[in-house]
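Of the protein chains in this complex, one is absent; all others appear in place.
Presenting chain A:
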């Protein structure tokens, strides 16, 4: 967050609570530059020249790492059963410490049902079999020779934001814990349809059971329609080989579909006529509705957003100018608009979306804001290109059984107290 001493009388308001016109972004930037030029020169004495400005820098290194002062920027790890079953864990991306839209590889969220396998790429293979004319297997060396595609897409665990879904009182934690099970990556790899066409899918082959080479051999049934539309055998993540946490040496990428289906450590694509009702699509990734019936094969993630700056666990540094910033996405396509409210939903102003706005990808939104120091509630509400709008929490809860927490995409309100504390609240 940046702050300047703008004269509030000159501000152009867009909605209640101090939300400013998007045009104020440029104006305030210009004002900031002007103010910078007006700073007195020569205030620093020679003795203040820092030591790094008076010495040669460190030698080159083969693989760069974040600055030492940023070492605390880490994934938030949850091991619900600790040492009894440490292979089951969730690790949330610290979105409140990041900007832009691309998630650094070391901070991509993880959900492991059986830990992170240590795979020898020379012994790994991808099998395509079942209802195909030519059952095939590919090693990594062969796959490297295929034409590759590149696309930016989010991945979101169906259980992202689960604490807001089920906790009776809002949990006070950062965006890493509350909304960290979503990340955004430039993926590179082979369109799966190229491999499927090489194997020759038989007409009755309507589904593909994808399985990983991890201990539990996690498996999901995927519609052939999705595989052929935009399924990718991802080999690279933001330009480098996929990290072990993300499925090294290869994973399935199904843009917009719940994370669990994007099988990591992919070793098998088995073509079938129907879904096989794997464990994850039988219980873990089904949703019980308010009437006791359940949803099965709920694949695409709904439209969603949350404000990252400011967000819970932060403290405001006094009244004045801030830029509200956050992330929005939809499994159904592009984000069409994001509205922000600074008065608990009484009024809304449309935020600016940072280009490019890509389908099934995290989109950064922002809006200038003049906080007058009084308590209020900030929130964001995203609409996607299909017209779907994020629901309020009460509306989401009314549709589901009390125990349900998957595909939770409700609006996230942040309470700003008079003291400047930012807290998670339900509205």
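Things to note:
Just so we're on the same page, a residue touches a chain if its C-beta (ideal position, glycine included) is under 8 Å from a C-beta of that chain, and two chains touch if they have at least 3 such contacts; residues count from 1.
Operating definition for what follows: contacts and distances are computed from a predicted model.
The unshown chain of the complex is recorded in UniProt as "Cytochrome c", chosen from "ABC-2 type transporter transmembrane domain-containing protein", "Cytochrome c", "NAD(P)H-flavin reductase" or "Carboxylase". Between the chain not shown and the residues A:13, A:236, A:297 or A:426, the one that touches is A:297. The hidden chain makes contact, of the residues A:103, A:237, A:268 or A:380, with A:268. Per the touch definition above, the residue from A:90, A:111, A:181 or A:209 contacting the chain not shown is A:209.
Residue-wise, the contact with the chain that is not shown comes from A:114, picked out of A:114, A:319 or A:344. In the full complex, chain A makes contact with the omitted chain through residues 80-81, 84-85, 87-88, 113-114, 127-130, 134-139, 142-143, 145-147, 190-191, 193-195, 197-200, 209, 211, 215-219, 223-226, 228-229, 256-257, 267-268, 270, 272, 274, 276-279, 282-284, 286-288, 292-303, 330-332, 386, 388, 401, 403, 407.
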